[in-house]
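The complex appears here without one of its protein chains, the remainder shown in place.
A, B and C are the chain letters, set down in written order, and residue numbers restart from 1 in every chain.
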Amino acid sequence: MSHNTFGHLFRVTTWGESHGPALGCIVDGCPPGLPLTPEMLQVFLDQRRPGTSRFVTQRKEPDAIKILSGVFEDDRTGGPVTTGTPISLMIENMDQRSKDYSEIRDRYRPGHADFTYDAKYGVRDYRGGGRSSARETAARVAAGGVARQVLGSGITLRACVTQIGPHKASPNRNWEHRDTNPFFAADEAVVPVWEKFLDETRKAGSSAGAIIEVEAVGVPAGWGAPVYGKLDAEIAAALMSINAAKAVEIGAGFDAAMLSGETNADQMRSGEDGPEFLSNNNGGIAGGISTGQPVVARLAIKPTSSILTAVQSVTREGENVEVSTKGRHDPCVGIRAVPVAEAMLACILADAKLRHRGQVG
Amino acid sequence: MSHNTFGHLFRVTTWGESHGPALGCIVDGCPPGLPLTPEMLQVFLDQRRPGTSRFVTQRKEPDAIKILSGVFEDDRTGGPVTTGTPISLMIENMDQRSKDYSEIRDRYRPGHADFTYDAKYGVRDYRGGGRSSARETAARVAAGGVARQVLGSGITLRACVTQIGPHKASPNRNWEHRDTNPFFAADEAVVPVWEKFLDETRKAGSSAGAIIEVEAVGVPAGWGAPVYGKLDAEIAAALMSINAAKAVEIGAGFDAAMLSGETNADQMRSGEDGPEFLSNNNGGIAGGISTGQPVVARLAIKPTSSILTAVQSVTREGENVEVSTKGRHDPCVGIRAVPVAEAMLACILADAKLRHRGQVG
Amino acid sequence: MSHNTFGHLFRVTTWGESHGPALGCIVDGCPPGLPLTPEMLQVFLDQRRPGTSRFVTQRKEPDAIKILSGVFEDDRTGGPVTTGTPISLMIENMDQRSKDYSEIRDRYRPGHADFTYDAKYGVRDYRGGGRSSARETAARVAAGGVARQVLGSGITLRACVTQIGPHKASPNRNWEHRDTNPFFAADEAVVPVWEKFLDETRKAGSSAGAIIEVEAVGVPAGWGAPVYGKLDAEIAAALMSINAAKAVEIGAGFDAAMLSGETNADQMRSGEDGPEFLSNNNGGIAGGISTGQPVVARLAIKPTSSILTAVQSVTREGENVEVSTKGRHDPCVGIRAVPVAEAMLACILADAKLRHRGQVG
Partner (left out) sequence: MSHNTFGHLFRVTTWGESHGPALGCIVDGCPPGLPLTPEMLQVFLDQRRPGTSRFVTQRKEPDAIKILSGVFEDDRTGGPVTTGTPISLMIENMDQRSKDYSEIRDRYRPGHADFTYDAKYGVRDYRGGGRSSARETAARVAAGGVARQVLGSGITLRACVTQIGPHKASPNRNWEHRDTNPFFAADEAVVPVWEKFLDETRKAGSSAGAIIEVEAVGVPAGWGAPVYGKLDAEIAAALMSINAAKAVEIGAGFDAAMLSGETNADQMRSGEDGPEFLSNNNGGIAGGISTGQPVVARLAIKPTSSILTAVQSVTREGENVEVSTKGRHDPCVGIRAVPVAEAMLACILADAKLRHRGQVG
C-alpha cells in the first residue's frame, strides 16, 4: 500500500477526482491469457452504480468502463484476453454538476476529509470531495473484476450488509436473497426493517452506518506471507482503506476476546482431503496464512457525513459556520460499499495467489 | 508490508525463530543524528519481557538488546547517534529448552499456525512455533524504540488493556496507574477483577482474550497518504499483523455503524491554533490523514492457543489426536501485546512523518 | 522499479500499446502546489514527436497530452496547480494503421521483443510491437515534465547525441546549438557528417546506433540512498529501461577502468561554498550520493531493429523465414531517445529529492 497503489505482484493504481473528466485505474502484473471484456467488469460496476434505489445517491452516472490497454485478441480463441501488460481502465464522469458544491469551497464539512486534505496539501479539489470522494471506489470495483479472473471460478466472493444503524440481519446468510433487495441483505426478514429505518433517517435529514461481511469460499490453504504481509493484515489494510471504514475484523473478531481458549480454538479432525475444522473462529486465516476454510471479514462503515441537518464547523479562514449538505447523497453509504469490499478482497487474494506461486511454485 | 518488512521510508525487517540462536531486526531509513543507546530500547523490551508476573509466561529471557550497526559517535556531543545507515538490532535467545516441544513435532496445535505453515512451506521449525511465535514481537518493540526517537518528545504513545475476557475496564483512562499493575490497566478498579478471572482461567487450564487500546497524542494534522496508504489503513495492517490479533478499529470503530450522521460527525469550532473538534469519533484520522486530534486505535487479541485443556486435532499424517500444551505459556497473551501495539503505532507514525516531509516538505 | 512502475515517493506508472486507443501514465506522490498545464508538458513531447525530420519515423502523431486528474485551481493564484493526488496523463493514438503490421503477426522480428514477449506471455499485441514499442516513451516524457516542476528552475537538465554509428561529436558541448539541428547535437560541425551518414544508412535499408549524454547541473550534494538505492544505480536502471538501450555509464564510465588512482580521483580544494572538485570523473556521484557537481551519464542505443534489409528469422510455428520491415521507422532511434533520457533523469532526481527530504529533512 503506497500512496495510490496497492498489491505486490497484482498491483492496482487508481486516479481521478469526483468531478474531474474521468477516473480509472491501472492493473499491473495480471497473468496473461485470461478472458477480459468490458462487460465482465460492468456487471460489478452496475452493483455499485448510484441511482439504483431511493436508499442510495441519485447522481446519474452510467459508470461505463473502457479498457484502454493490456487486452488483445487471443490467437487461438480470437477472443480478448489479458496480455500480461498493464490494463488501463477508465470511467468518464458524466453528471458533474459542479455548481452544487460551490458553497463548500471554503467551509470544512465535518466527517469529511476537507480539513485534512487542506492541512496536508494546502490546496484541494473541493468539488464533491475531489480525490477523497467515494466515487474513487468505482475504480476499485473495476480492478476487482480483473482480480476475479485471476482467482478463477473455484473461488466464490460474496458480501452482504449485516447491520444498518442498530438493526442487525439474521446471522444465517441466505445468499440467494442478496440481490433481490436494495440493501444487499442476505436475509429477507430484515429488508422491511431497514426500509422503514432508512426512510425515517432520510426524512430526518440524517444518515446511518452499516456493517458489511465479505467472504471468499474456496481459497486453498497456504496463501499469505508472514509476518508483515500476513493475509489478514493485508485484508485489514484493504478494507480500512475504503471510504468511511472505521473497523475491520477477521472471523470471530472482537468477540474472540471474550471466548475461552478452548472455545475459540478451531479444533480439527481428519477428513478426506486433509484436516477439517470444527469451527471457523479464525475466519480462514491462522498465522497470517489461509487455512482452506472460508476467509471471512467484516468492516464498519460510519454514517454518511453529508447530511441535511446542520452541524457546526469552521471556514478555511477560521470563522465559525454551520454546514448542511444539500443535493444527492447516500443516506447509508455502507450499502454501496458491498461491491467495493468484494473487489478489495478479490484484489488481495489475487495478489496472494501470485505471490504464493512465486515463492513456493 | 512485504513478507517480513514494513514501512516505506522508515523500514523495519525482522528475522528469527522462537528457538533459534537469536532474533532481531534491521531498521532502515532512520534519520541521522538521533541519540540511540541500547538502554533507550531496553526499557520497552523490559515491558514485553516474559516472567514479570504470574499472568505471563515464565520463560526466562533477559531480552538484552544489542546494536550492531547504524550508530556512531556524534562529533559534537560525543554520544552515540544514528548515522542514517541500517540499524541492526539483535537479541540472543537464552532459554531455548527445545525438549519441551518435541511432542508437537507432528501434531498441529489448534489455533496456532502449525498447520498453515506446513500447508504453505512443507517444512517448519516446530520448536515453539518457530517463526510464528510471539517471540518475534520483541524485534518489533526494539524497532519501536527507534521510531520513538524519530517522533520526538512532542508525541506521546501509550497503550493499555481495556478488556480481559468479558471484563471491561472503565472507559476513563487513568494513565498514571498503567504501570502499577501487571495488566497495563489504566484503571485501578479493574485490577482485582482481572486477577481473580485470570487466576481461575489458569487453574482451569484455559486462557483468555483481551482488547487493547493504543493512542498517540500530539500527532500534527496532515500525516498519511491517501488513498491506499491511508494512515488508518497502515495502522490496521500493522496492528492486525501482531500475533493473535483478530480485529482493529479506529476511533468509534464498530460503534460508528450505530450512530446517526450528526452524532458521529466530529463538529468543529474555531480555536486558537486552528479548528478544534468537539468529539473524536474519527480517532484522529479523516480521509486517511491525521486531524491533529489523538490517534486512537483498538485491537482484539484472541485467547492464547496453547492451553492445558485437551483439544481435538490431527497429526501431519492425518491421524486424529488430542493436544494439550504443557509448559510455560501466557494465560492471556494480550497483556504482553501492549508494548507491541505501541511499537507498531510508533513505527507507522515515524514512517508517515518522513513520507509527509518527503512529499510536502 | 516494479513491472510498469518506478520511483519510491515520486512514482510513475505507464500503460498503453503502440496501436491501442491511447497510452499514458500516472504520476503519484507529486508535491502539491506546483503549477502544471498541458502546455508545460507538450513542449517536451514535441521534442520526442515523430515526423519532425527525415531522420526520424514519419508516423503522424500529434502526441497531444491531456491532464485527467491531480491538478486544480489554486485559490491564491487561480492558476492550475498540482494537488498532491495522482496526476493522470493521457495521449490518444491517432495514426494507428494496423494493416502495416499484419505480416509480422506470426514472424519474430530479430532485435525486437517479439519472441521474448511470446516466450513469456504466450500472447502479444503484435501491432507495432505492442507494449514493447518505443511509443511507450511518450508517457515517460510527459512524466518527466512533471518531475521538472518538482526539481524547480535551479536544476538544468539537458541531453545530446554524442555519437551516431562510428561518428563522434566534439567532446566540447555547445548547448546553444542543440536545438538548431535535427540530431540534438551540441556540436555544429558534426551535423553534416551525421546527415550524410544517416542518409546513406537509410538508402542502404539499414539503421544506426547512437550514444547519448545526459546531465543535470545544480543538483545539491547529498541526494541518493545507499547502498542499493544509490543515485547511480537508480540512474542506471532508469536509462537501461529505455527501449534499445544496451549500456550506461556515469562520469568517466568505462574509461575509469584505464585511469590510475591519482588521475581518476576527483581532488578537492576549499572553495567559497564548500569543497570544490578539480575534475568530475565520478560524474557527480560518490558512494551513491550526489557531490554537488553536474550529474553526468551516457547511454548506448543500439541500431533500430526494424530495417528494410532482409534478415533471417523464424515464425511462431518454427518455420525459417526472412523478415524485412516496410513502413515508417527511425533510421536512428537514438535521436528521439534524447528527450526520453532527460525525462528519466528528471524523474529519478525528483524522487531522490523527495526521499532525501523525507529522511534528512
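The rule we apply is simple: contacts are C-beta pairs under 8 Å (C-beta built on N, C-alpha and C of every residue); 3 or more make two chains touch, one makes a residue touch a chain.
Because the structure is predicted, anything quoted here is derived from the model rather than measured.
The chain omitted from view is touched by exactly one of B:85, B:156, B:260 or B:309, namely B:85. Within the entire complex, the positions of subunit A that touch the omitted partner chain are 8-9, 29-32, 84-85, 225-226, 354-355, 357-361.
Where subunit C meets the omitted chain, the residues involved are 1-6, 8, 14, 108, 110-113, 115-117, 119-122, 131-132, 136, 163, 165-166, 201, 206-211, 221-230, 232-241, 245-254, 256-262, 264-270, 274-275, 278, 281-283, 285-292, 300-305, 307, 309, 311-314, 318-320, 334, 356, 360. Against the chain not displayed here, subunit B makes contact via residues 2-5, 11, 13-17, 20-24, 26, 28-29, 32-33, 68-70, 72, 74-75, 81, 83-88, 120-125, 130-131.
The working rule: only the chains that are shown with their structure count from here on.
Spacing of subunit B relative to subunit C, judged by their CA centroids, is 45 angstrom.
Rounded to whole angstrom, the centroid-to-centroid distance between subunit A and subunit C, based on C-alpha atoms, equals 38 Å. Shared interface positions of subunit A, defined as residues touching 2 or more other chains, are 2-5, 14, 120-122, 131.
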